[in-house]
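Shown here: the complex without one of its protein chains, the others still in place.
Chain IDs A, B, C, D and E follow the sequence of writing; residue 1 opens each chain.
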Amino acid sequence: MYPIDTSVETTHVVLPPDTNHYGNAFGGTIMSWMDIIAAICAHRYCKGACVTVCVDELQFKKPIKLGDIVTLKARINHTGTTSMEVGIRVERESFELDEDGCYKHPTKTHCLSGYFTFVALDEQGQPRPVEPIRPRDPIDIKRNKAAESRRRDRLARKSR
Amino acid sequence: MYPIDTSVETTHVVLPPDTNHYGNAFGGTIMSWMDIIAAICAHRYCKGACVTVCVDELQFKKPIKLGDIVTLKARINHTGTTSMEVGIRVERESFELDEDGCYKHPTKTHCLSGYFTFVALDEQGQPRPVEPIRPRDPIDIKRNKAAESRRRDRLARKSR
Amino acid sequence: MYPIDTSVETTHVVLPPDTNHYGNAFGGTIMSWMDIIAAICAHRYCKGACVTVCVDELQFKKPIKLGDIVTLKARINHTGTTSMEVGIRVERESFELDEDGCYKHPTKTHCLSGYFTFVALDEQGQPRPVEPIRPRDPIDIKRNKAAESRRRDRLARKSR
Amino acid sequence: MYPIDTSVETTHVVLPPDTNHYGNAFGGTIMSWMDIIAAICAHRYCKGACVTVCVDELQFKKPIKLGDIVTLKARINHTGTTSMEVGIRVERESFELDEDGCYKHPTKTHCLSGYFTFVALDEQGQPRPVEPIRPRDPIDIKRNKAAESRRRDRLARKSR
Amino acid sequence: MYPIDTSVETTHVVLPPDTNHYGNAFGGTIMSWMDIIAAICAHRYCKGACVTVCVDELQFKKPIKLGDIVTLKARINHTGTTSMEVGIRVERESFELDEDGCYKHPTKTHCLSGYFTFVALDEQGQPRPVEPIRPRDPIDIKRNKAAESRRRDRLARKSR
Partner (left out) sequence: MYPIDTSVETTHVVLPPDTNHYGNAFGGTIMSWMDIIAAICAHRYCKGACVTVCVDELQFKKPIKLGDIVTLKARINHTGTTSMEVGIRVERESFELDEDGCYKHPTKTHCLSGYFTFVALDEQGQPRPVEPIRPRDPIDIKRNKAAESRRRDRLARKSR
């Protein structure tokens, strides 16, 4: 399977229970949304049960506010024997007024990306092999290599 | 704008709080998901505030179960002076085992469709005009006519 | 059983998580409340499991706001061999100040009505017969006939 | 106003998020439901803002299970200068099979009662007077006296 | 076991869904938090299943507001043959500005206390004995006696 065939998209609107008392979406809420879409992506790819084993460096670049529409896009970047790394991109659309009091065309802003690693499980809850992903387009090959490098760094930090 | 430019997609997984004690997703949960995606679609189209004014005949054709992945796709079918009809299609993917104990490739099943009508509001909460949608492809023209006919039926029932 | 013996009432207060960022209750929240009370009504009537199969034209006539008290009243309007139509009436009470700064006696406002159809299920999840409802008062007979006519329209639209 | 004019009723069904991992409704969930209906009752009575100040002895007599229909009935038992005591009765209906495998007519079981005291607040958040309740029927007079006695006990314990 | 070995602590922040439309935390939300920490405390103490049987006089002394940090501390005060009384103390921290516009060191305010009684259950759902608690410090002995006296009062009211 090619990475493009694994893409999942989901859209949320930031509602009062998703925000703190300053009107910002919680980091925890955004991470929950990322975990669910990543789990759907991994679950579909491995056609069965899987669990989150690792979340790599998330950097919140732009705030997400009450009323923003938030789009999450996920796809499989990399596979190991039994593991799958899912990359998730989070964008917001905000509605603002222009000088004539009209709504401007909302522009999408990239707020954060994240990398969630899952392991596929068999019915006894033991890791089971997954089909290797086949990166083909230059962008997919680049993402696959970045995932590979994150994995090496993680193992290096572990053995430190 | 063409209907295709208004399409929104969202993906959920049916979790314990979404189900009754028989393991079926609540009708009310599915309707909430439909209302949110329809509101996002209408909100983006009219670039501002809008409210649900009408929900047309929903028929639950197939059950949706705990653990199913549910995809909702929405687009603008029809516009009036200040109103927008959003059509939403709800599909589920279930994971089942084949005779060898392997997960079969999940097939998407159409579970229900629905039509939610919204009115665009200005800052005083009064209806405000929306840009007319321009159906172009045969399928969009067909949906636009069906929306037109639902609207006529609704007005007829009202005056009965 | 007479329709009056099937009536169920429930009362909610619109809280922050039930509203969008304009302070209006979500259409989806109201529909969830309607689905739950309708399910309780049908479940009691058929003394067992049942599922939502159809929701007929809902028209949101009046907005429902943060802080409003919302009363839902449901009763069985009509029965088929295995199906039950539940009518639900939704009213709000708002608290407003009079010219002396005192709270005026809140008046109940009819905001919307809806018709949810359920099918009774046996333990295998197959439709099972329900006892026929016996409309007796003029208002119940009128509601029964309206349900009958909605059903015919629905079948007509299906075969179109 | 007579106590009967203050009565509020609400109906819930115990769903998975309302239960612990033994299938029993949480004490905390039941208390939240009681607090909301009591607040609606007090809010309507005093026609404005009010806060919970005291909850008296709740005794859980019978368990409430996943799938039970739970009815809460509240009314004003007693008023002080600025306070209102709301009595709430909680009943469950369970569905069980008889010897022929048919659902028996569900019987209502009294599970617990509780007494929640609220104080009416003005716009500065200060206590404000409420209209005295007028118990008239023997049962209302009895409840009013019991509320009176709970209040005296509470004051006695405070000064101990 | 000594009461000190049974202490549990938990910390919440009051978020929009926990509050009513006046910005106060719901009584019901606070009671739910108290029930959960009390259940954790009792569950750990009796090393198994247990249910809430009784909640004694809660007095809300100070309001809890949106954005407050709320700390709950629970410990076993008293045991009967099969029952455990858990005492819970609820404190809030509010952040306020001093005359220089700086945040003052927040002071903890005691908002309410409560006493929740649980009964330990065996696998058939029948009461089962619990190990007696051994109050040793003067404060624990005082709390144990107060629990004893609440219990006597409760039995006295029951037989009245």
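The rule is short, and it goes like this: a residue touches a chain if its C-beta (ideal position, glycine included) is under 8 Å from a C-beta of that chain, and two chains touch if they have at least 3 such contacts.
Computed from a prediction, not measured in an experiment: that's the story for all the values here.
**Student:** Tell me the shown chains the invisible chain touches, ordered by label.
**Tutor:** If we consider the entire complex, the absent chain touches A, B, D, E.
**Student:** Would you write out the residues of chain B that touch the absent chain, in ascending order?
**Tutor:** Residues 13, 15-17, 66-67 of chain B touch the chain that is not shown.
**Student:** Since one chain isn't shown, list which residues of chain A touch it in the complete complex.
**Tutor:** Contacting residues on chain A, toward the hidden partner: 20, 22, 24, 26-29, 31-36, 39, 49, 51-60, 63, 116, 153-154, 157.
**Student:** Give me the chain D residues in contact with the hidden chain, please.
**Tutor:** These residues of chain D touch the chain that is not shown: 16-17, 19-21.
Here is the rule we go by: only the chains that are shown with their structure count from here on.
**Student:** Please flag the chain sitting at the greatest distance from chain D, going by CA centroids.
**Tutor:** Max centre-to-centre separation from chain D belongs to A.
**Student:** Tell me the rotation angle, 0 to 180 degrees, that brings the C-alpha atoms of chain B onto chain E, to the nearest 5.
**Tutor:** About 180 degrees, rounded to the nearest 5.
**Student:** I need the pair from A-B, A-C or B-C whose contacts repeat those of C-E. Over half of the residue-number contact pairs should coincide.
**Tutor:** A-C
**Student:** Cα centroid separation between chain A and chain E, in whole Å?
**Tutor:** 39
**Student:** Measuring centre to centre with CA averages, how many angstrom lie between chain D and chain E?
**Tutor:** Going by mean C-alpha positions, chain D sits 21 Å from chain E.
**Student:** Do you know which chain E residues sit against two or more other chains?
**Tutor:** 16-17, 20
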